[in-house]
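Worksheet: the structure to be examined is printed underneath.
Missing here: one protein chain of the complex. Every other protein chain is in place.
This part shows chain A:
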Amino acid sequence: MGTVAVQGLCKSFGKVQALDGVTLDVPDGSFFVVLGPSGAGKTTTLRAIAGLEKLDAGSVRLDGRDATADTPAARDLAMVFQSYALYPRHTVYENIASPLRARRRSSSEIAAAVERMASLLHIERLLQRRPAQLSGGEMQRVALARALVRSPRAFLMDEPLTNLDLKLRVEMRTELTRIHRSLGATFVYVTNDQVEALSMADQVAVLKDGKVQQVGTPTEVYERPANQWVAGFVGSPPISLLACHAEGDRLVGAEGWTLPRPGWTTAQDGRPLLLGLRAEDLSVERRGDASLSGELYGLEPLGDRTVVDVRVGTKILKVKARPTVTGTPGEPLLVTVDLDRAHLFDAGTGVSLSGAGR
(Lines give C-alpha, C1' and ligand atoms only; values in the text may rest on other atoms or scores of the structure.)
Protein backbone atom coordinates (compact mmCIF):
# COMPACT_ATOMS: atom_id res chain seq x y z
CA MET A 1 0.00 0.00 0.00
CA GLY A 2 1.16 3.51 -0.61
CA THR A 3 -1.45 6.20 -0.93
CA VAL A 4 -0.60 9.80 -0.20
CA ALA A 5 -3.33 12.37 0.33
CA VAL A 6 -2.81 15.97 1.29
CA GLN A 7 -5.67 18.26 2.20
CA GLY A 8 -5.65 22.06 2.23
CA LEU A 9 -1.90 22.53 2.74
CA CYS A 10 -1.00 26.10 3.65
CA LYS A 11 2.48 27.37 4.30
CA SER A 12 3.95 30.84 4.19
CA PHE A 13 7.56 31.93 4.47
CA GLY A 14 7.40 35.43 5.85
CA LYS A 15 5.22 37.34 3.39
CA VAL A 16 5.45 34.72 0.65
CA GLN A 17 2.52 32.31 0.54
CA ALA A 18 4.25 29.16 -0.74
CA LEU A 19 1.25 26.84 -0.43
CA ASP A 20 -2.30 28.11 -0.57
CA GLY A 21 -4.68 25.24 0.06
CA VAL A 22 -3.03 22.45 -1.89
CA THR A 23 -5.11 19.28 -2.04
CA LEU A 24 -3.82 16.21 -3.85
CA ASP A 25 -4.78 12.54 -3.94
CA VAL A 26 -2.03 10.17 -5.00
CA PRO A 27 -3.38 6.69 -5.75
CA ASP A 28 -1.43 3.60 -4.73
CA GLY A 29 1.25 2.62 -7.23
CA SER A 30 0.89 5.65 -9.46
CA PHE A 31 3.58 7.83 -10.96
CA PHE A 32 2.25 11.18 -9.78
CA VAL A 33 3.96 14.27 -11.15
CA VAL A 34 3.66 17.70 -9.58
CA LEU A 35 4.39 20.15 -12.38
CA GLY A 36 4.88 23.89 -12.12
CA PRO A 37 7.26 26.77 -12.71
CA SER A 38 9.88 27.60 -10.10
CA GLY A 39 8.36 29.18 -7.02
CA ALA A 40 5.04 27.42 -7.52
CA GLY A 41 5.35 25.49 -4.25
CA LYS A 42 6.21 22.08 -5.70
CA THR A 43 9.19 21.41 -3.47
CA THR A 44 7.36 22.76 -0.42
CA THR A 45 4.50 20.35 -1.16
CA LEU A 46 6.93 17.44 -1.34
CA ARG A 47 8.70 18.52 1.86
CA ALA A 48 5.32 18.80 3.57
CA ILE A 49 4.53 15.21 2.57
CA ALA A 50 7.96 14.16 3.87
CA GLY A 51 7.38 15.94 7.17
CA LEU A 52 10.28 18.34 6.70
CA GLU A 53 8.09 21.44 6.67
CA LYS A 54 5.92 22.66 9.52
CA LEU A 55 2.53 23.50 8.04
CA ASP A 56 0.37 26.51 8.81
CA ALA A 57 -2.74 24.49 7.97
CA GLY A 58 -3.77 21.29 6.27
CA SER A 59 -3.25 17.60 6.80
CA VAL A 60 -1.19 14.78 5.32
CA ARG A 61 -2.66 11.30 5.20
CA LEU A 62 -0.57 8.27 4.39
CA ASP A 63 -2.42 5.04 3.62
CA GLY A 64 -5.53 6.69 4.96
CA ARG A 65 -4.01 7.46 8.36
CA ASP A 66 -3.44 11.03 9.53
CA ALA A 67 0.34 11.53 9.57
CA THR A 68 0.42 15.32 9.88
CA ALA A 69 2.16 15.20 13.25
CA ASP A 70 4.50 12.30 12.45
CA THR A 71 8.26 12.70 12.23
CA PRO A 72 9.87 12.15 8.83
CA ALA A 73 11.28 8.83 10.05
CA ALA A 74 7.85 7.60 11.17
CA ARG A 75 6.28 8.34 7.78
CA ASP A 76 8.19 5.55 6.06
CA LEU A 77 8.97 7.51 2.89
CA ALA A 78 12.11 7.83 0.80
CA MET A 79 13.20 10.97 -0.96
CA VAL A 80 15.61 11.94 -3.71
CA PHE A 81 16.74 15.53 -3.31
CA GLN A 82 17.46 17.89 -6.16
CA SER A 83 20.96 18.41 -4.75
CA TYR A 84 21.11 14.63 -4.05
CA ALA A 85 22.24 15.41 -0.46
CA LEU A 86 24.73 12.56 -0.39
CA TYR A 87 26.63 12.43 2.89
CA PRO A 88 30.06 13.81 1.93
CA ARG A 89 32.06 11.92 4.57
CA HIS A 90 30.54 8.55 3.75
CA THR A 91 31.39 6.19 0.92
CA VAL A 92 28.82 5.38 -1.72
CA TYR A 93 28.27 2.05 0.04
CA GLU A 94 27.56 3.77 3.36
CA ASN A 95 25.32 6.32 1.69
CA ILE A 96 23.16 3.59 0.19
CA ALA A 97 23.25 1.59 3.43
CA SER A 98 22.19 4.56 5.57
CA PRO A 99 18.39 3.96 5.52
CA LEU A 100 18.97 0.33 6.52
CA ARG A 101 21.48 1.23 9.24
CA ALA A 102 18.98 3.71 10.66
CA ARG A 103 16.54 0.83 10.89
CA ARG A 104 19.11 -1.45 12.50
CA ARG A 105 19.17 -4.17 9.87
CA SER A 106 21.84 -6.82 10.11
CA SER A 107 25.04 -6.15 8.20
CA SER A 108 24.61 -9.21 5.97
CA GLU A 109 21.15 -8.00 5.00
CA ILE A 110 22.56 -4.52 4.34
CA ALA A 111 25.37 -5.89 2.20
CA ALA A 112 22.94 -7.92 0.11
CA ALA A 113 20.57 -4.99 -0.36
CA VAL A 114 23.35 -2.57 -1.34
CA GLU A 115 24.79 -5.08 -3.83
CA ARG A 116 21.36 -5.54 -5.36
CA MET A 117 20.84 -1.78 -5.72
CA ALA A 118 24.32 -1.26 -7.09
CA SER A 119 23.77 -3.80 -9.85
CA LEU A 120 20.29 -2.49 -10.62
CA LEU A 121 21.68 1.01 -11.16
CA HIS A 122 25.07 -0.07 -12.56
CA ILE A 123 27.19 1.57 -9.86
CA GLU A 124 29.00 -1.53 -8.53
CA ARG A 125 32.44 -0.08 -9.16
CA LEU A 126 31.65 3.18 -7.31
CA LEU A 127 30.82 1.66 -3.94
CA GLN A 128 34.08 2.59 -2.21
CA ARG A 129 34.23 6.15 -3.58
CA ARG A 130 33.08 9.29 -1.85
CA PRO A 131 30.46 11.64 -3.32
CA ALA A 132 33.09 14.24 -4.24
CA GLN A 133 34.68 11.70 -6.60
CA LEU A 134 31.48 11.13 -8.58
CA SER A 135 30.08 12.81 -11.67
CA GLY A 136 26.62 14.36 -11.60
CA GLY A 137 25.03 11.35 -13.23
CA GLU A 138 26.74 8.97 -10.82
CA MET A 139 25.63 11.02 -7.80
CA GLN A 140 22.11 10.92 -9.15
CA ARG A 141 22.23 7.13 -9.34
CA VAL A 142 23.60 6.86 -5.82
CA ALA A 143 20.86 9.15 -4.51
CA LEU A 144 18.33 6.98 -6.31
CA ALA A 145 19.88 3.82 -4.88
CA ARG A 146 19.70 5.24 -1.36
CA ALA A 147 15.99 5.85 -1.83
CA LEU A 148 15.26 2.52 -3.53
CA VAL A 149 17.25 0.32 -1.12
CA ARG A 150 14.24 0.10 1.16
CA SER A 151 10.64 -0.58 0.25
CA PRO A 152 9.01 2.49 1.71
CA ARG A 153 5.38 3.50 1.49
CA ALA A 154 6.15 5.95 -1.33
CA PHE A 155 9.08 7.57 -3.12
CA LEU A 156 9.37 11.35 -3.23
CA MET A 157 11.55 12.85 -5.94
CA ASP A 158 12.43 16.52 -6.05
CA GLU A 159 13.51 17.42 -9.58
CA PRO A 160 15.97 14.51 -9.62
CA LEU A 161 16.93 14.96 -13.27
CA THR A 162 17.29 18.75 -13.37
CA ASN A 163 21.04 18.77 -12.71
CA LEU A 164 21.85 16.25 -15.44
CA ASP A 165 22.80 17.01 -19.01
CA LEU A 166 20.16 16.48 -21.67
CA LYS A 167 21.31 13.08 -22.93
CA LEU A 168 21.53 11.63 -19.44
CA ARG A 169 18.19 13.16 -18.54
CA VAL A 170 16.46 11.38 -21.42
CA GLU A 171 18.16 8.09 -20.45
CA MET A 172 17.20 8.40 -16.79
CA ARG A 173 13.63 9.27 -17.74
CA THR A 174 13.25 5.88 -19.38
CA GLU A 175 15.07 4.18 -16.54
CA LEU A 176 12.90 5.77 -13.84
CA THR A 177 9.75 4.74 -15.69
CA ARG A 178 11.14 1.21 -15.91
CA ILE A 179 11.98 1.15 -12.20
CA HIS A 180 8.55 2.46 -11.32
CA ARG A 181 6.89 -0.26 -13.37
CA SER A 182 9.03 -3.03 -11.90
CA LEU A 183 8.50 -1.90 -8.29
CA GLY A 184 4.85 -1.00 -8.63
CA ALA A 185 5.41 1.57 -5.89
CA THR A 186 3.94 5.04 -5.50
CA PHE A 187 6.11 7.83 -6.89
CA VAL A 188 5.50 11.51 -6.19
CA TYR A 189 7.72 13.34 -8.62
CA VAL A 190 8.26 17.08 -8.73
CA THR A 191 9.48 18.78 -11.89
CA ASN A 192 9.30 22.03 -13.83
CA ASP A 193 9.90 20.17 -17.07
CA GLN A 194 6.63 19.52 -18.85
CA VAL A 195 8.26 16.94 -21.12
CA GLU A 196 9.16 14.88 -18.05
CA ALA A 197 5.65 15.30 -16.72
CA LEU A 198 3.93 14.31 -19.95
CA SER A 199 6.25 11.39 -20.72
CA MET A 200 6.46 9.77 -17.28
CA ALA A 201 3.30 10.52 -15.35
CA ASP A 202 0.15 8.53 -14.74
CA GLN A 203 -1.28 11.65 -13.15
CA VAL A 204 -0.13 15.25 -13.36
CA ALA A 205 -0.96 18.01 -10.89
CA VAL A 206 -0.21 21.46 -12.25
CA LEU A 207 0.75 23.95 -9.55
CA LYS A 208 1.03 27.72 -9.72
CA ASP A 209 1.53 30.21 -6.89
CA GLY A 210 0.82 27.54 -4.28
CA LYS A 211 -2.52 26.59 -5.84
CA VAL A 212 -3.43 23.45 -7.78
CA GLN A 213 -4.57 24.48 -11.25
CA GLN A 214 -5.51 21.08 -12.61
CA VAL A 215 -5.08 17.39 -11.86
CA GLY A 216 -5.41 14.80 -14.58
CA THR A 217 -3.67 12.38 -16.89
CA PRO A 218 -1.01 13.90 -19.14
CA THR A 219 -3.44 13.67 -22.07
CA GLU A 220 -6.18 15.46 -20.14
CA VAL A 221 -3.86 18.24 -19.06
CA TYR A 222 -2.60 18.71 -22.59
CA GLU A 223 -5.84 18.23 -24.50
CA ARG A 224 -8.22 19.84 -22.04
CA PRO A 225 -6.34 22.45 -20.01
CA ALA A 226 -8.52 23.75 -17.20
CA ASN A 227 -7.52 27.31 -17.78
CA GLN A 228 -5.52 29.65 -19.96
CA TRP A 229 -2.46 29.43 -17.68
CA VAL A 230 -2.23 25.63 -17.84
CA ALA A 231 -2.69 25.78 -21.61
CA GLY A 232 0.19 28.23 -21.85
CA PHE A 233 2.48 26.33 -19.46
CA VAL A 234 2.02 22.85 -20.89
CA GLY A 235 3.03 22.35 -24.49
CA SER A 236 5.95 23.37 -26.64
CA PRO A 237 5.93 25.57 -28.65
CA PRO A 238 3.49 27.38 -26.38
CA ILE A 239 -0.15 27.69 -27.34
CA SER A 240 -1.10 30.84 -29.26
CA LEU A 241 -3.83 32.94 -27.65
CA LEU A 242 -6.00 35.37 -29.61
CA ALA A 243 -8.52 37.80 -28.14
CA CYS A 244 -12.00 37.48 -29.66
CA HIS A 245 -15.74 37.31 -28.95
CA ALA A 246 -18.68 35.33 -30.30
CA GLU A 247 -21.15 36.98 -32.64
CA GLY A 248 -23.96 34.74 -33.85
CA ASP A 249 -22.36 31.84 -35.73
CA ARG A 250 -18.98 33.48 -35.97
CA LEU A 251 -15.99 34.23 -33.78
CA VAL A 252 -14.73 37.76 -34.33
CA GLY A 253 -11.16 38.51 -33.44
CA ALA A 254 -9.86 41.71 -31.96
CA GLU A 255 -7.49 41.79 -34.94
CA GLY A 256 -10.42 41.89 -37.34
CA TRP A 257 -10.47 38.23 -38.46
CA THR A 258 -13.51 36.00 -38.33
CA LEU A 259 -13.81 32.24 -37.97
CA PRO A 260 -16.85 29.98 -37.88
CA ARG A 261 -18.04 29.61 -34.31
CA PRO A 262 -17.21 26.09 -33.08
CA GLY A 263 -20.32 24.07 -32.38
CA TRP A 264 -19.28 23.11 -28.90
CA THR A 265 -18.96 26.58 -27.38
CA THR A 266 -21.79 27.96 -25.34
CA ALA A 267 -20.32 31.38 -24.58
CA GLN A 268 -22.82 34.16 -24.99
CA ASP A 269 -22.34 36.80 -27.67
CA GLY A 270 -20.05 39.70 -26.87
CA ARG A 271 -18.32 38.10 -23.91
CA PRO A 272 -14.53 38.66 -24.17
CA LEU A 273 -12.82 35.36 -24.98
CA LEU A 274 -9.37 34.01 -25.72
CA LEU A 275 -8.98 31.53 -28.54
CA GLY A 276 -6.19 29.07 -27.81
CA LEU A 277 -4.57 27.36 -30.79
CA ARG A 278 -1.82 24.77 -30.46
CA ALA A 279 0.89 24.72 -33.11
CA GLU A 280 -0.06 21.23 -34.34
CA ASP A 281 -3.69 22.26 -34.81
CA LEU A 282 -2.68 24.98 -37.26
CA SER A 283 -1.40 24.45 -40.76
CA VAL A 284 0.09 26.55 -43.51
CA GLU A 285 -0.52 23.86 -46.15
CA ARG A 286 -4.07 22.62 -46.04
CA ARG A 287 -6.78 24.76 -47.45
CA GLY A 288 -9.89 24.63 -45.32
CA ASP A 289 -12.78 26.97 -44.75
CA ALA A 290 -11.60 27.98 -41.26
CA SER A 291 -8.53 30.06 -41.85
CA LEU A 292 -6.76 33.18 -40.72
CA SER A 293 -4.75 35.39 -42.99
CA GLY A 294 -1.47 36.78 -41.85
CA GLU A 295 2.08 37.19 -43.01
CA LEU A 296 5.20 35.12 -42.50
CA TYR A 297 7.19 36.45 -39.56
CA GLY A 298 9.94 33.88 -39.19
CA LEU A 299 10.94 30.21 -39.44
CA GLU A 300 12.39 28.02 -36.70
CA PRO A 301 13.72 24.81 -38.29
CA LEU A 302 13.93 22.12 -35.59
CA GLY A 303 15.10 19.20 -37.73
CA ASP A 304 12.05 16.95 -37.64
CA ARG A 305 9.73 19.92 -38.15
CA THR A 306 9.76 23.64 -38.62
CA VAL A 307 7.85 26.07 -36.46
CA VAL A 308 6.45 28.86 -38.62
CA ASP A 309 5.77 32.16 -36.91
CA VAL A 310 2.83 33.86 -38.57
CA ARG A 311 1.78 37.37 -37.72
CA VAL A 312 -1.96 37.93 -37.51
CA GLY A 313 -2.58 41.56 -36.68
CA THR A 314 -0.26 42.21 -33.74
CA LYS A 315 -0.17 38.57 -32.55
CA ILE A 316 2.31 35.87 -33.50
CA LEU A 317 0.90 32.41 -34.14
CA LYS A 318 3.18 29.38 -33.80
CA VAL A 319 2.39 26.88 -36.53
CA LYS A 320 3.90 23.42 -36.77
CA ALA A 321 4.90 22.62 -40.36
CA ARG A 322 6.92 20.14 -42.39
CA PRO A 323 10.69 20.64 -42.27
CA THR A 324 10.65 21.39 -46.01
CA VAL A 325 8.57 24.53 -45.67
CA THR A 326 10.16 27.71 -47.05
CA GLY A 327 9.20 31.33 -47.37
CA THR A 328 10.43 34.85 -46.98
CA PRO A 329 9.37 37.07 -44.10
CA GLY A 330 6.56 39.42 -45.02
CA GLU A 331 4.92 37.19 -47.60
CA PRO A 332 1.17 36.68 -47.05
CA LEU A 333 0.07 33.32 -45.63
CA LEU A 334 -3.20 31.58 -44.97
CA VAL A 335 -3.29 29.56 -41.73
CA THR A 336 -5.86 26.79 -41.57
CA VAL A 337 -7.36 26.22 -38.13
CA ASP A 338 -8.62 22.87 -36.82
CA LEU A 339 -11.45 24.38 -34.82
CA ASP A 340 -12.47 21.03 -33.31
CA ARG A 341 -9.22 21.05 -31.38
CA ALA A 342 -9.15 24.74 -30.50
CA HIS A 343 -9.64 26.03 -26.95
CA LEU A 344 -11.73 28.92 -25.70
CA PHE A 345 -11.07 30.67 -22.41
CA ASP A 346 -12.87 33.41 -20.56
CA ALA A 347 -10.65 36.45 -21.08
CA GLY A 348 -11.35 37.74 -17.59
CA THR A 349 -10.94 34.61 -15.42
CA GLY A 350 -8.91 32.46 -17.82
CA VAL A 351 -11.21 29.49 -17.12
CA SER A 352 -11.68 27.08 -20.01
CA LEU A 353 -15.04 27.21 -21.75
CA SER A 354 -14.39 24.25 -23.98
CA GLY A 355 -13.69 21.39 -21.58
CA ALA A 356 -17.18 20.18 -20.78
CA GLY A 357 -18.59 20.35 -24.29
CA ARG A 358 -16.17 17.85 -25.83
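Rule of thumb we're sticking to: a contact is a pair of C-beta atoms (placed from the backbone, for glycine too) under 8 Å apart; a residue touches a chain by one contact, two chains touch by 3 or more; residues count from 1.
FYI, contacts and distances are computed from a predicted model.
K.L.:
Pick from "GTPase domain-containing protein", "Glutamine transport system permease protein", "histidine kinase" or "Carbohydrate ABC transporter membrane protein 2, CUT1 family" the UniProt protein name of the chain that isn't shown here.
P.N.:
"Carbohydrate ABC transporter membrane protein 2, CUT1 family"
K.L.:
Touching the hidden chain in the complete assembly: which of A:V16, A:A102 or A:V351 does that?
P.N.:
A:A102
K.L.:
From the list A:L52, A:A267 or A:L334, pick the residue that touches the absent chain.
P.N.:
Selected residue, touching the omitted chain: A:L52.
K.L.:
Of the listed residues A:A48, A:L77, A:L164 or A:L353, which contacts the missing chain in the full complex?
P.N.:
Of the listed residues, the one touching the omitted chain is A:L77.
K.L.:
I'm checking contacts with the chain that's been left out. Which of A:C10, A:L55 or A:A85 qualifies?
P.N.:
Going through A:C10, A:L55 or A:A85 one by one, A:A85 is the residue touching the chain not shown.
K.L.:
Considering the whole complex rather than only what is displayed, give the residues of chain A touching the chain that is not shown.
P.N.:
Output for chain A: 47, 50-52, 54, 71-73, 77-79, 81, 83, 85, 87-89, 98-99, 101-103, 146.
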